[in-house]
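A protein chain is absent from this complex, but the other protein chains hold their places.
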């Protein structure tokens, strides 16, 4: 009805705080932004270290195992594996401190 | 000899004690503090531990605290054109 | 008393004549009254040392005073005129005269990176007390992010070139806020600590917003 | 023309004439010589004159008159030196040191306080008044060339009329003295105040040749015969008639402008008027009062050769409700002259016409347009003629 002005889902003001099961488009955008920030940080670290021709296990391991944001499937960006869910996936907001913790890989096939 | 310019952009409150320990070791006490460390594997590992909380740049020389503050101080935006006789 | 005179002499001796403020900054009307009002001492003393930019990196004073970092003047002094020629692109060249011809203008001047949307004749109460200014001083606001009139707006990235416009503000004085008291009390503790605060704020009056004509801008670009 | 030092000039005049010839019946006064200290001169001259002083009401002046007995209407010139109010006023207006404090004191003495022309501000205020009205009207004519004559009079009244000059005087921090007298601090504005209930005396006939009451004072005749506000100029203003406060303040402010001109030259007077009078805030558009805007607009379009203006409804809402709103535009051929909104069609059209007429009358080449007096500055650029308008519409 309001055309372009679709309101985001507000936490209703009363005692019942309804939390939607999926992220809003703004939260998704910020999540992508954070993922890209971590990627660029790892890239600068790696560039600096290779300049000194030294390596670090942590950086190397991250580069092998973890995909960068562009390679990730949206499912992996916004949801994580949960054995108790119907489709074995739940929203990433259920992960404590999800904005300050990296969680990129999920069991394959789910 | 290049340096890492590490700035804490997200606070470590509520993070695990080990992560907060790394921040303490790096000297990043509160948000927007900037520290300079030479490029060594140890520092790189520490940064990888707190990679979600900090931003890193590679600079060639470290700046002192006052130089960092002078860098961040905005231009006042005015200057005294004509002064009245003053006390 | 003694320490103060020594410090005073150090300050005086270290001010090389070249660092004295340019003549136009000295009060232009030194008033010597022949009437009963006391004789006004020479203007150069009235600008005390703290106002001048004394970067003492060059020559260390004889008495080994720790070379402190240069004293930043309380009020910013006029910057050196920009020598790089003014690069005006076509749209600005075409629309700036139209903007200047319109009757009223506004400017979003940035003081300490805070924007103040003002027109000529407005009163601005800054949220801080500006040190080192006396009522009657004229300040030039040279950082503005946007300058516009009814139909046109000139936007700067992030700031406009200061040669395009001239914005002068007059320091009117300092005003205070009514006394605010904050009562601090913890539960189950009868002691109440009241904190009083009464901040002072500087008041400016925007005297003039002038948009330079194209010739002035180009002229000032090359000739400098 | 070397400007004579004012006090020396006035001093010489006084010594030449022992007693001022103009003595008025009701109170006989003598002017003491300004330069010499009154104390010494006073006693000898009083003795010499006391025998032939016969006051109107027959009271003989035999006993030796004590120094404080003879009353001067205005404070002596030395008082100007030790009056801190006057020095403060002088510094507050940022006047140049060339302007002596005696002139400052003189500008504060109104003719109604001291009728002696050497000690009141009549001369200075008439000089300053003409300078101020010149600069104001010049700026108004160049900034708004198409302003109708009546609105031009109203605008110059708004900028340099007595009401505004009273505000200016008050903003300078000048207070009025309760009554004129010798002991008054020279920093106060001295004039004889109207007693409550005292009728404003009519200032005698006007100097207009056709000053019969039934003649119509047309607009063009006002330009010739009346003052810069379009009011009639009174024939011979009585000096010491008590007058309203705003006239006293007005003549004081004009006198200051005159004294600035006298001592610092015309450029200083121009910047003084520009800083104190022309820097004030006035919405010129609020000075208009139209009687029949529709007819006036049509006559204007006819004169200018535009197509006949036609009113068209642009949008409307609530035609059947209690608060209809019609937005009417006035079109002359293709382009829209003005627009107005109103509760009825007629009123909307009238507002649109008013809007169109104001847009026409308030044409302005820009705020900082060059005025003729800019040419007095040495090395001024070539003068480009300013837009002169034919004048307002006559209908």
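Remarks
Lettered A, B, C and D in written order, each chain numbered from 1.
Rule of thumb we're sticking to: a contact is a pair of C-beta atoms (placed from the backbone, for glycine too) under 8 Å apart; a residue touches a chain by one contact, two chains touch by 3 or more.
Criterion: contacts and distances are computed from a predicted model.
Look at the chain that isn't drawn here: its UniProt entry, checked against "Large ribosomal subunit protein mL43", "TRAPP complex subunit bet5", "Exosome complex component CSL4" or "3'-5'-exoribonuclease family protein", names it "Large ribosomal subunit protein mL43".
Within the full complex, the residue among D:195, D:291 or D:334 touching the omitted chain is D:291. The residue from D:119, D:157, D:261 or D:331 that touches the chain not shown here is D:157.
For the chain missing from the display, the contacting residue among D:171, D:210 or D:307 is D:171, taking the whole complex into account.
One chain is missing from the display, and on chain D it is touched by residues 84-85, 87-88, 90-94, 148, 150-155, 157-159, 161, 163-164, 167-168, 170-173, 187, 219, 272, 274-276, 278-283, 286-292, 296, 315, 325, 327, 339, 341, 357, 361, 392-395. Seen across the whole complex, the unshown chain contacts chain C at 31, 33, 37-41, 46, 104-106, 116-127, 134-136, 148-150, 170, 172-178, 201, 203, 205-208.
In this section, only the chains that are shown with their structure count from here on.
A straight line joining the Cα centres of chain A and chain C is 47 Å long.
Our note on geometry: chain B versus chain C, Cα centroid distance of 29 Å, whole angstroms. Chain geometry summary: the mean Cα position of chain C and that of chain D are 37 Å apart. Residues of chain A in contact with two or more other chains: none.
Residue positions of chain D in touch with at least two other chains are not found. Chain A contributes residues 34, 37-38, 41-42, 44-45, 47-49, 51-52, 54-59, 62, 97, 99-102 to its touches with chain B in the complex. Per the touch definition, chain C reaches chain B in the complex via residues 24-28, 30-31, 40, 43, 46-47, 51, 69, 75-79, 109-113, 133-143, 159, 168-169. Residues of chain C that touch chain D in their complex: 29, 31-37, 100-101, 103, 121, 210.
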